[in-house]
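Yeah, one chain of the complex is gone here, protein chain that is, but the others are all in their spots.
Take a look at chain A:
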Amino acid sequence: MTNVTTTVRGACPQDCPDTCAFIYTVEDGKLKDVKGDPDHPVTRGRLCTKLNDFAAHHNNPDRILYPMKRTGPKGSGEFKRISWDEALEEIKSRWTGIIDEFGPQAIMPVHYLGHQGVLNGLTAGDAFFNRLGSTIAEKTFCGVGREIGTHLSIGGSTGVDPESLVHSKYIILWAVNTLSSGSHHWPFIEEARRNGAKVVVIDPLKSRTAVQSDWHIPIRPGTDAALALGMMNIIISEGLTDAEYIAQHTEGFEELAERAAEYPVDKVSSITGIPEADILTLAREYAGNNPSVIRQGVAIERHRNGGQTARAISCLPALIGAWRHVGGGNLGLTLAPFALDWDAMCRPDWIKEGARVINLHNLGSALNELSDPPLKSVMIYNINPVVQSPNTEMIKKGLSREDLFVVSSELFLTDTAAYADIILPATMQAEQTDVMFSWGHFYWTYNHKAVEAPGEAIPNTELFRRLAELMGFDEPEWKRTDEEMIRDYLDWDSPFMEGITLEDLQKNGYAKVAAGDKDTRTPHAEGNFDTPSGKCEFKSNLAADGTFVPPPFRAGYNGQQLAGYIDPLPGYTPPFESPESAPELSEKFPLNIISPKSHGFLNSQYANEFKQLRREGEPIVIMNPADAKQRGIEDGDAVSVFNDRGSFTGAAKVTDDTMKGVIASFHGHWQKKTGGNGSHKGSVNAVSSERMANLGSAPTYSDILVEVTKISAV
């Protein structure tokens, strides 16, 4: 037989800012290799450590290839193969019974961004569940609090193009570990550095990125807004502002100055744990080295004051006129110029009046406590809440309910899928068509289907076509091909789509949105903020409307918003779980845990792969020597980390990578497959809480108190 080798263009499916352009190599119909496309201007032919053997992930013998039905107790992972017809028949009869008895709101989808495609990602099932009339799942796991906070200040800004970073002179990487979770920004940062830029990292943990930076500023978790307000105070009181920019393009300066004055440097130092001299230097250097840029990571929001923290930081560039310069300003989510017709994707017009909305941070409580109607069925796809959502013990308890019908569409038998009654086999990226936006650069990327799906796996698009037919939905939308859906979902008439056609995108694999030239663009040099006043609003007009979550994160629905009070000025509130807010709790649980993304896994994905697991090793608990000594813990000791919500175990890594009182453990390890000797118990979200931050219902994964104790070897 002659070998036929072809190459096909693709795109990384992951919820990672970089959205790498792929080249698939296919030999005789089998996926042989996945490489980066060397011509892509940002991702430049290089994948990260998580995905650099992506072909092996496709060909992993543990893949779920056929529908399966549970045969053992819930959570046991015992299943038998069934046919698609049997699986669909079971789903239909259970759902119909539930709808008859409790109404459709007793059913809820549980899903997120395990895949980020326009077709198969965040909104893949929204139209189906809206048509069904289910409870609406609000999903604010990542970035929504940061974006709302930023939005209140500067509106729906496109922000700084990461390719413009080469022009920056002062780069603050704030709450972001670029080298582990978005490393394709780094070559631009390095180029800036070769041109004389200084790179500063603000992070409670001495991350890989902190090690490679010029200056790492460790900060107490959840106190970043106090630092930002303190910087403002120094900048204003020392006259380092750009008065002309403030006069022309901002609103509320007087009020902001008053608020900032409440944060003198000694107070900020005692809140943040940063020496006064460092705060002064940071503020002066930031203001004095335009173009300066702040890259805000997602971790900025993971505590009570999360939204207001991003809000405070996003006011800084206007204060010093950073927006006047190429490579100056704020770089957060780069999603604004990706013109999508979210309503066409989610179909909020199908939502019935008074629909119930449940935020998935509360999944544990909702499964156990919700009534009128109780949740009787969940369909889980693109998510692994038993490992990744807060308060996992409650979630496991809820998923174990005998009367709860759980459907899971999955690639592997994850800790969550183990609780399913029916598992449906899902395709991996080379086996499906999709188009990807990016939240870290300005390129659309097209993913061609390169190989046939193994076994009976199907993409989410096909899954919801089948379910729609099953439930008797007969709208023409359910009959569209993937390509027709792409045509309907992208807003081809948007000015950002100028010069982009589907045909070109398919042929070239990627296309840059029309958001200005990287070497000249200054989106807000003349103001032009997409806020009610058209200015950067230090005092926000939008705050009057109260808190909200953008409709794409709640199936397109804009009803039943929380609408809680928003301070119109950026502010600082101490964490929920801190000595200031909860003195008794902090006596009992004195250590603040943060759970950053690991280097080797993408959230919990790839944590079942030999290579990634080998690189990552066993779960570790990073702790300061002072905290370790106090507890008789030595480097390498097995420890248990616990609070009233749950516990997990790991190996102590005693270093000064965190300050006293702060510990860190990377998330993503599967409960069943933890590294090392494979016998660690639980995972870090056993201790995290369902509480949400003050804007955008952001999670509070860094706002958690625990105690650590040495245990005999696990």
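Methods note: a residue touches a chain if its C-beta (ideal position, glycine included) is under 8 Å from a C-beta of that chain, and two chains touch if they have at least 3 such contacts; residues count from 1.
Everything that follows uses one rule, which is that contacts and distances are computed from a predicted model.
For the chain that does not appear here, its UniProt entry gives the protein name "Ferredoxin", which is one of "Ferredoxin", "ABC transporter ATP-binding protein", "Phenylalanine--tRNA ligase beta subunit" or "ABC transmembrane type-1 domain-containing protein".
Note on the undisplayed chain: of the listed residues A:N60, A:Q212, A:S400 or A:S581, the one touching it is A:Q212.
Across A:Q14, A:S183, A:T427 or A:N624, the single residue that touches the chain missing here is A:S183. In the complete complex, the hidden chain is touched by one of A:C12, A:L31 or A:C48, namely A:C48.
Touch with the hidden chain on the side of chain A covers residues 36, 44-49, 52, 179-180, 183-184, 186-187, 190, 208, 211-212, 599-600, 614-615.
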